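I have a structure I would like to understand better, so I am pasting it below and will then ask my questions one at a time.
A protein chain is absent from this complex, but the other protein chains hold their places.
Each chain gets a letter, A, B and C, in the order it is written, and its residues are counted from 1.
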Amino acid sequence: MTKKLWGGRFRKQTDELMESFGTSLPFDWRLYRADIRAGIAHARVLKEGGYLTARERDRIVAALREIEAEIASGKVNSTSGYEDIHSLVLDRLAAKAPELAAKLHAGRSRNDLVVLDTRLYLKEELAEIATLIRGLQGALVGKGEEYLDLVIPGYTHLQPAQPVLAAHHLLAYVEMLARDRGRLAEAGKRMDLLPAGSAALAGSGLKLDQKLLAELLGFGGVAPNSVDNVADRDFVVEVLSGLAICGMHLSRLASELVLWSTAEFRFVELDEGFCTGSSFLPQKKNPDPAELVRGKSGRLYGNLQAVLTVLHGLPLAYNRDLQEDKEPLFDSIDTVKDSLAIMAGVVSTLEFNRTAVARALDRGFLFAPDLAEHLVEQGVPFAEAHRAVGKLAAWAVEGEKEPGEITLAELKKFSPAFRPEARQLLDPAASVRAKKTIGSTNPGMVKRNLAKWKKKLEL
Amino acid sequence: MTKKLWGGRFRKQTDELMESFGTSLPFDWRLYRADIRAGIAHARVLKEGGYLTARERDRIVAALREIEAEIASGKVNSTSGYEDIHSLVLDRLAAKAPELAAKLHAGRSRNDLVVLDTRLYLKEELAEIATLIRGLQGALVGKGEEYLDLVIPGYTHLQPAQPVLAAHHLLAYVEMLARDRGRLAEAGKRMDLLPAGSAALAGSGLKLDQKLLAELLGFGGVAPNSVDNVADRDFVVEVLSGLAICGMHLSRLASELVLWSTAEFRFVELDEGFCTGSSFLPQKKNPDPAELVRGKSGRLYGNLQAVLTVLHGLPLAYNRDLQEDKEPLFDSIDTVKDSLAIMAGVVSTLEFNRTAVARALDRGFLFAPDLAEHLVEQGVPFAEAHRAVGKLAAWAVEGEKEPGEITLAELKKFSPAFRPEARQLLDPAASVRAKKTIGSTNPGMVKRNLAKWKKKLEL
Amino acid sequence: MTKKLWGGRFRKQTDELMESFGTSLPFDWRLYRADIRAGIAHARVLKEGGYLTARERDRIVAALREIEAEIASGKVNSTSGYEDIHSLVLDRLAAKAPELAAKLHAGRSRNDLVVLDTRLYLKEELAEIATLIRGLQGALVGKGEEYLDLVIPGYTHLQPAQPVLAAHHLLAYVEMLARDRGRLAEAGKRMDLLPAGSAALAGSGLKLDQKLLAELLGFGGVAPNSVDNVADRDFVVEVLSGLAICGMHLSRLASELVLWSTAEFRFVELDEGFCTGSSFLPQKKNPDPAELVRGKSGRLYGNLQAVLTVLHGLPLAYNRDLQEDKEPLFDSIDTVKDSLAIMAGVVSTLEFNRTAVARALDRGFLFAPDLAEHLVEQGVPFAEAHRAVGKLAAWAVEGEKEPGEITLAELKKFSPAFRPEARQLLDPAASVRAKKTIGSTNPGMVKRNLAKWKKKLEL
Partner (left out) sequence: MTKKLWGGRFRKQTDELMESFGTSLPFDWRLYRADIRAGIAHARVLKEGGYLTARERDRIVAALREIEAEIASGKVNSTSGYEDIHSLVLDRLAAKAPELAAKLHAGRSRNDLVVLDTRLYLKEELAEIATLIRGLQGALVGKGEEYLDLVIPGYTHLQPAQPVLAAHHLLAYVEMLARDRGRLAEAGKRMDLLPAGSAALAGSGLKLDQKLLAELLGFGGVAPNSVDNVADRDFVVEVLSGLAICGMHLSRLASELVLWSTAEFRFVELDEGFCTGSSFLPQKKNPDPAELVRGKSGRLYGNLQAVLTVLHGLPLAYNRDLQEDKEPLFDSIDTVKDSLAIMAGVVSTLEFNRTAVARALDRGFLFAPDLAEHLVEQGVPFAEAHRAVGKLAAWAVEGEKEPGEITLAELKKFSPAFRPEARQLLDPAASVRAKKTIGSTNPGMVKRNLAKWKKKLEL
């Protein structure tokens, strides 16, 4: 039988199946530090309101700290048969000081407490995720710097399209991750309001100094509507959405690492420490971390959908359905943290294979856009230039012409406007140098971007 | 360091983070009985192929049974540091009989083994779910019989529309659940093919009697394509889809129980054993199991989306992404099983409140369709009948006329075609009796349906 | 045969099926104003770079404006057989001035152009949505003011829990919508960077003044990475997520309106202009707009999952899969705009039914928390107060005691600490007045919140 915070009007025992079905302790157990921190701050506020003496408050604080240590040490754990973490903490308090436990829950309800705990928990987790994002950004920037001169084929439709600097390609992920960080930071800011004082849904009639409470718990303000506070979970959905998008970005990076590790591409060699072998195919070195990261976007999307569904059409205010917000949230947080850490490891230890990359640059005919723009600079209308270079490209690809071998005379067969310097464009390094636009793969710009990021990331 | 089934070409230790990131033991642990059953059957087949002596086979079988007992007793558990359940079982076998463990994995790979284990596991779970569905169907049928004469308002747009028998309404769920059962049974049948013998992806060159293996493990046949066998997981998705639809049905039943338990409807009184109280609002008796069941459709939808995403665009054959199929599958199975059991308890213990239902039948004007059809029987075109009765209904609702009070003269003001017996239709019991179509709420039909289901469900 | 912007190396006609399968004109047609605006600005920038004369630029601008008018008037439309809107615009330009059309596409690619167009389009749509959100917020605030003194039962678990002001309940939605607005505004800000200049993926070698272009098109800056610019669509996903959350909020409001319109609740009467009738049940007045809005959260969730799936594991940079971002985006935008507008209409025209609400306040026993806090103020530990009031509530509910009838002597049977003023708490209006916390339903606070919102919304 789980121990509960209620029961007054009840005469019958809860059905056993219902007990195990309803308990959230196996997962909300991880809110214990938040719950205890909230309890300590609440005790201080009750004392200010005159509901506890200073001595009572101090005894509660001391007892709660003991309980925290007991849970941290595993003495009390998630299988200890309580309905939820709030009941566990209160009951442990009651075991130590029954008359004080009886006083602590004044002016609050589990409806507002669980939101408070979750926000406290998220504050910490979002900070950790931000650090891990920076870690992966750092690994990408570091790898970009390490291969500063390396030009790789850029792809569209997975067909070689144009030469780009490897660093430029890696920086694309740095930008994506920066947006992820921004999104999660804004989610954190939007939820940075104390929900306590809402009690069950209507607010409390006790004298509770919520501004003090907000200050003690590090909130930027007090949330303005008690019904909204206990009813909505958009802060959970917003985090889940931010994590899903981040996981989507990671899945794309992962997918490229899998691709680049194939025997056919061989652009990168992943470190053995991040690969696994096969129980049946002894020759294999498999890019498992990348595959797992790619696969894990599935659960991130699913978790988002799960909580959105829970909230669909749900009348206000608190409904027990809302308990279903926590497992998806915790799972997405764990998943993204692990994925970020593992990808930082994978990226920072990989090595580019310059030979394979060089071979790939010879495939396709990556200089068409450069030649077309060369013609435009000579005054050829773009559409015409595009057409001419298209034919040239078809000719070169079919004839398996090495770009370096193509003569000016050959170029001129496709457009008389070609000038001698056009031939110099037929080289990956020249191609990237020819770019002029902001955001382009021009080496000077890429270097400045790397420097900017090193500074931002304090590398 | 987790113990692995591979390593031949590797010289470097696996990164620690990678180890914890990649291990599936914490969840695939629950496949242990399937894995051991598969191992025992495989040993028999290896013996038939000449790869094991009878004695070796017997020793393997005995050792595997010991391991099963060790795991069942908790001596070996999910935190024991293996990469997955297959490694755990093989390594435990190696501890008991190293030279035999070395022989058991011949002709198979984890790629086909994990599919085999999962299908064996699903066979059992799908059978259990079918039983639980029957349990809930039984509870619904039983409750329908208990209140055989009870007429309740049927709703469309959540507005009272027409009287229906409570039993008829409950039988709607019995039909939904029957389709759920059918869907899962067909999924089970579609996957009832032995994937073993596919090895990594191309098949094995050993002499493995797969037909014997299929027979030993209870499969209906041998799956025809080894690449498909290790690459696809549509059998997982199909089960997840069937469970999501079942959960959707449960969420609708749950939603109605929440609604019917409101102070405003009060159609049902849920048993206290399936309700909970409030930590702040002592007067509350909350329909938590129904709310939780309704909320849990979220995770069922999410799990489906998760695995669909994992499979999106995944090249053949096995990829490590596929490891992400298991947690969603296990979670959906647990969720549906618990939800079915709890709903059976809730339904079988609830009581209808006849007074409240009777009061509700007076609201709105539920006899309009009956009156309209009465007019049609008198030869009035339906559209005209509909119009006349519409005006009558508006008049009755506005004047707050009790249906029983309405006189024939009043009826005739709206259509001269009304005959005296029309007045008798102004009664819920008469309304349901007036229905004639197959599938209608006509009491005779409903009784026959109840009887049909009692027989089918062997109640 | 659709007309295309490419073809140089191709010798074979595109398969007819492929043409219809691949065309995006039927939906990207709605980007035409953005595409033309982008073209006009690009012409200006090409002139600055020396690729067009002033006269050529002016002719292009004039021709593009003509094309815009032709499309706006329906002369050229979505079925006109082009591959996409970019091809349509360029080809129409070519029809008017072939030599200029040939020059306009210099320095850009459809890969960056489609992102540019989509962002321009989103800027306008997000502004419109912000206005529509304010419209619904205004309707909620207005309705709150109209029924400033109305107390309704607040629900938890859909059981009556505590009295709250109707205005307080409505303001909960105002807060949710404010967060929705904030989220979408931040999404808008995050994407407020010019992607042009990225060309296919590597940038352009032409002299394009991107800062001027950004200024002309109203962007806050130039996006820093060309690969990222053409490859990522997180700005689409972020908007879809914001819209899904907004739709979720609307589905909750809709759900409550359906509930409140039931014959059993009858808290509100929806305006006939926003209801529909039945083809078979003439007495019905159905809350269809609310049902549709509730249902439409389905497509909002689905659209979000659709684009997340498209992006899962997609290698950089541009892939044709990305074309699949637009229909979900457009559909979610239309859906949310319509839903907001309709809900504003529904809310502003509904009427509360004071009689029904008053009756509902008598159900349950909504004063337990107030009584418990009264006891806490008398020094009774909360847990004890909670227990005492729980028993009192059970006694009152069972005996069907009207709260107003309960005597002090009766109260004292449950706790001797009750004081005479406790009896005054047994009244909804007193209950809300008794609240003291920030964010509570206290009438003074609610009035201040209404005033704050009126000012913010400039009502």
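General observations
Here is the rule we use: a contact is a pair of C-beta atoms (placed from the backbone, for glycine too) under 8 Å apart; a residue touches a chain by one contact, two chains touch by 3 or more.
This one's a predicted model, so the numbers in the text were calculated from it and none came from an experiment.
The chain not shown here is touched by just one of B:Ser78, B:Ser241, B:Ser339 or B:Ser415, and that residue is B:Ser241. Only one of the listed residues, A:Val268, A:Val293, A:Ile342 or A:Ala360, touches the absent chain: A:Ala360. The omitted chain makes contact with just one of the residues A:Val61, A:Ala185 or A:Ala394: A:Ala394. Checked against the full complex, the candidates B:Leu88, B:Ala231 or B:Leu329 give a single residue touching the omitted chain, namely B:Ala231. The missing chain, though absent from the display, is touched by one residue of B:Pro26, B:Gly220 or B:Pro381; that residue is B:Pro381. Against the chain not shown here, chain A presents residues 153, 156-162, 258-259, 261-265, 277-288, 291, 305, 308-309, 312-314, 360, 363-366, 368-369, 372, 386-387, 389-394, 396-397. Mapped onto chain B, the interface with the missing chain covers residues 6-9, 51, 99, 101-107, 111, 154-158, 161-164, 168-169, 171-176, 179-180, 182-183, 186, 190, 197-208, 210-211, 222-232, 234, 237-238, 241, 244-245, 248-249, 251-252, 254-256, 259, 294, 297-298, 301, 304-305, 308-309, 311-320, 369-370, 373-374, 376-377, 381-387, 389-391, 393-394, 397, 431-432, 434-442, 449. Mapped onto chain C, contacts with the missing chain fall at residues 4-15, 17-18, 20-22, 86, 105, 108-111, 199-200, 271-286, 288-289, 291-292, 294-299, 301-310, 319-324, 327-328, 338, 341-342, 345.
Just so we're on the same page, only the chains that are shown with their structure count from here on.
Per-chain CA centroids place chain A at a distance of 23 Å from chain C. Within chain A, residues 6-9, 105, 111, 199-200, 294, 297-298, 301, 304-305, 308-309, 319-320 each touch two or more of the remaining chains.
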